[in-house]
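Here it is: the structure, laid out below.
What you see is the complex with one protein chain gone and the rest in place.
So that you can tell them apart, the chains are marked A and B in the order they are listed, and the count of residues begins at 1 in each.
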Amino acid sequence: MDTVTQVAIADVKRRHRESGLRSIWYLLPAGVIVALVIGYPVLRAVMLSFFRFSPLGGSVTFVGMHNYVQVLTSRQFGAAALHSVIWTFGVVAFQFVFGLIGAVLLNQKFRGRGIVRGLVLIPWATPSVLAAMMWMWILDANYGVLNDLLTRLGLAFLARPWFSQPHTALPALMLIDVWQGIPFFAVMLLAAMQTIPDDLVEASKLDGATAWKTFWSVKFPIILPTCLITTLLRIVWTASYMDLILIITQGGPGYASLTIPADAYYTAYSDLNFGGATAMAVIQAIVLLGVVMVYLKLLSKQGILDK
Amino acid sequence: MFHFWKSFRRQTRVVISSLTVLMMILVTACGTSNSGSNTTATNQVQTVNYWYWLDDPSHNTIQDLIDQFNMTHPNIHVVGRLIPFNNYQQTLINAVSSGNAPDAARFKDWWVGQFAQNHLLTPLDSYTKQWQYTSDILPQYWDTGRTSSSSPIYMLPNEYITFYLYYRKDLFAKAHLTPPKTFDEFLSDAQKLTDPAKHQYGFAMRGGAGGQDQWYAFMLAGGARMVDSNGNIVVNNQKAVQVNQWYIDLFRKYHVAPPSSVTDSYAQLLADFENGTVAMMAHHIGSYALLQQKLGDNLGVVPMPQADPSNPATMGSMSGNVIMDSSQHKTAAWTFISWLSSPTAIDVLDRSTNAQLPVLQSVANEPFFQSNTGWKVAIEEEKYAHVWPPLPGVGAVSGHVWEQTMDQALLGQISSQQMLDQIAATLKSGQ
Partner (left out) sequence: MIIVGHVLRRSVLWILLFCWLAFALGPYLWMFLTSVKPASELSTIPVHYLPQHWTFAAYAELFHTTPFLKYMTHSIIVAVVTALATLVLAVPAGFSLSRHRFRPKKIVLSALVASQFLPSILLVLALFPIMQSLGLLNRMIGLVLVYTGFVTPFTIWLVKGFVDGIPKEMDEAALVDGCSELKVIWYVLLPVLTPGLVAAAAYIIIFSWNEFLFALTFASKDSVATLPVGLNTFIGDYVTRWDLLTAGGVVSAIPILIFFTLVQRRLISGLTSGAVKS
């Protein structure tokens, strides 16, 4: 390496160090829009959790921790929290596992790959109302395809009113969300797999590693950052996602499929207790923050944050 | 340092110019799509924003009426906005809360208490006093728009329903039964019509979304009341607990309703009844046209069966129109909503697929409405129909508390008493 190049490289390194200030210009435009659209509303919602506030007006009174105490001692909140945990982690786990398998499949070379890649994406691009209405009929107790198929296969004892039984309502709803969410992971991970350098894979094969071993030792570490961030965001989104629940079971039967955001929705718009609703959401956000912290630790350990 | 500053300025320029380009893309792509609502309006023309939902989306009868009104009223321009019923209350609350309320809106009696308590609705008395059809609307209908017997009127009645009982004539004939008049007959008929092995049930019970109306109709017919004549909440008194238990037992003890009843909503009920999976369904005139078309002569209609036929009761529900207090065009809004409740509009509305009961007695007495069983039974029941009490807590009860507690009671997780105690507590807490 000649001196000119060395000087040039030193210059580039210096520019990287100075990048602290410069990075503002890269982040500012995005930051402004995110702050405007989400930042202010989030701060306001957090503030409101310390007030008694009805969206229809009337006085706004500071009540301190009252909303939180009320939420934490309310009859259904414990159940809602438990359902939220089952819902969130259950759904994301299945979506991720099947999404990963799907990404591997879509990464193979086969005839008609383009159209297959398009077709499997469709559940993801289904508006919630449509997914909910469709699955409601598929799983309908009397006219549903699923129960009919089970009956025809001689498995009639398995047929049941899926949404009307406390222990099947939440799993049935989770099935719908898994259906919708698999393509999300498949596409994200498929994209990540494109960054795997071919020569590394070739080298591993030359070393005599099996496809299975090559996947876990060579490919997976490269897509791991994408795995982590997509599951993290998906956990956050799924925790707040309630459209299916509101349309199909309204959290029922009883509280059997009530999650925290669904509970917050009814508190806000039926009981007109916006303070209580935001308090519920903030409690959930605090728990999610814990999850994020653990995640960031993981990411740091992988060296992903400090690259 | 100089080098740094130069690069800093260069970065700034690039970022700003790229942002400008971005904004230009946005503006050219979307900017033209804004359609001004009253850009060409002269000073005399007042714009009235009106929100509504449709019972049957097959035909937008209300938009037809708006068009007709705009044609005949050159000084007023009504702009209608259709909002799906499931999201109606929520959207209205968001708009009101942000100062974007419409001038006038279709409204349910459930919400009058919540909105009136916060002074969001315009008292209509000064208008109704001078309206030519005021006396054509029964006094009990006017009461559905008040929050107490002495309060102003906040909602102009427009469409009314009373709960009655549909039955399948074919299934009743096959079982050699006559339609029930009393609770006892209802239960014994339902039992005879039930055969789970054949997917056959007596009664379509609605434990899911919107089932509170059906439940309340049975509570009233059983002799229970939500509020007594002094305004005390009595929905959890002994009588009410007993009637509620009877209703729960239809499902839990006698199994005359399908196993999915706990979460069944209107769509499931309708499918069950159309198929003959269930023989009886409590509903109202809103489904008459559709069922008539599908079932023809097999469709029977009788009044709600009663625990005590000498002292009958059923549920009525009013949807009407309100003028928001924030409206700048209240008089124009009144002109429009009063036109919607005039014979011209009611005649169109109630002969359409979005039909309910005509609130004007003169229209209800027209041969068309008297010659038809559905309307006849429903209009007869008007005499003893009760609406939901105008308490602010009714919004929460109909929004989720009823459904959650009813489900639990149907699943045996709580007792009839516990269920009604929770409902009573919700009604009280809203006061």
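Just so we're on the same page, a residue touches a chain if its C-beta (ideal position, glycine included) is under 8 Å from a C-beta of that chain, and two chains touch if they have at least 3 such contacts.
Computed from a predicted structure; not experimentally measured.
*Asks:* Of the residues B:L138, B:V227 or B:L290, I need the one that contacts the missing chain.
*Replies:* B:L290
*Asks:* In the whole complex, not just what's shown, which of B:R81, B:H119, B:K253 or B:K376 touches the removed chain?
*Replies:* The single option touching the absent chain is B:R81.
*Asks:* For a quick check of understanding: of A:W135, A:F163 or A:Y255, which residue touches the chain that isn't displayed?
*Replies:* Of the candidates A:W135, A:F163 or A:Y255, A:W135 is in touch with the missing chain.
*Asks:* In the whole complex, not just what's shown, which of A:M193, A:V218 or A:I248 touches the removed chain?
*Replies:* Going through A:M193, A:V218 or A:I248 one by one, A:M193 is the residue touching the chain not shown.
*Asks:* For the chain left off this view, which of A:L72, A:A209 or A:V292 is in contact with it?
*Replies:* Per the contact definition at the top, the residue touching the missing chain is A:V292.
*Asks:* Looking at A:V60, A:I122, A:L158 or A:V294, which makes contact with the chain not pictured?
*Replies:* A:I122
*Asks:* List the residues of subunit A that touch the chain left out of this view.
*Replies:* Residues of subunit A in contact with the hidden chain: 5, 8-9, 11-12, 15-17, 19-20, 22-23, 25-27, 29-31, 33-34, 36-42, 44-45, 55, 98, 101-102, 105, 107-108, 110, 114-131, 133-135, 137-138, 140, 142-145, 148, 151-152, 179, 182-184, 187-188, 190-200, 222, 225-226, 229-230, 232-233, 236-237, 240, 242-243, 261, 264-265, 268-269, 274, 277-278, 281-282, 284-285, 288-289, 292, 296, 304-305, 307.
*Asks:* Spell out the interface residues on subunit B facing the chain that's missing from view.
*Replies:* Per the touch rule, subunit B residues meeting the hidden chain are 10-11, 14-15, 18, 22, 25-27, 29-31, 33-35, 53-58, 81-87, 91, 94-95, 97-100, 199, 266-267, 271, 274-275, 277, 286-287, 290, 294, 353.
Operating definition for what follows: only the chains that are shown with their structure count from here on.
*Asks:* Centroid from C-alpha atoms only, then distance subunit A to subunit B, rounded to Å. What do you get?
*Replies:* The mean C-alpha positions of subunit A and subunit B differ by 35 Å.
*Asks:* Spell out the part of subunit B that touches subunit A in their complex, as residue ranges.
*Replies:* Residue positions touching the partner: 4, 7-8, 11-12, 14-15, 19, 22, 86, 89-90, 93-94, 96-97, 114-115, 117-120, 199, 207-209, 258-264, 267-268, 271-272, 275, 277, 395-396, 398-401, 403-405, 407-408, 410-411, 413.
*Asks:* State the interface residues of subunit A toward subunit B in the complex, per the touch definition above.
*Replies:* Those in contact with subunit B are residues 15, 18, 21-22, 25-26, 28-29, 54-58, 76, 136, 140-143, 160-161, 163-166, 169, 247, 249-256, 258, 266, 269-272.
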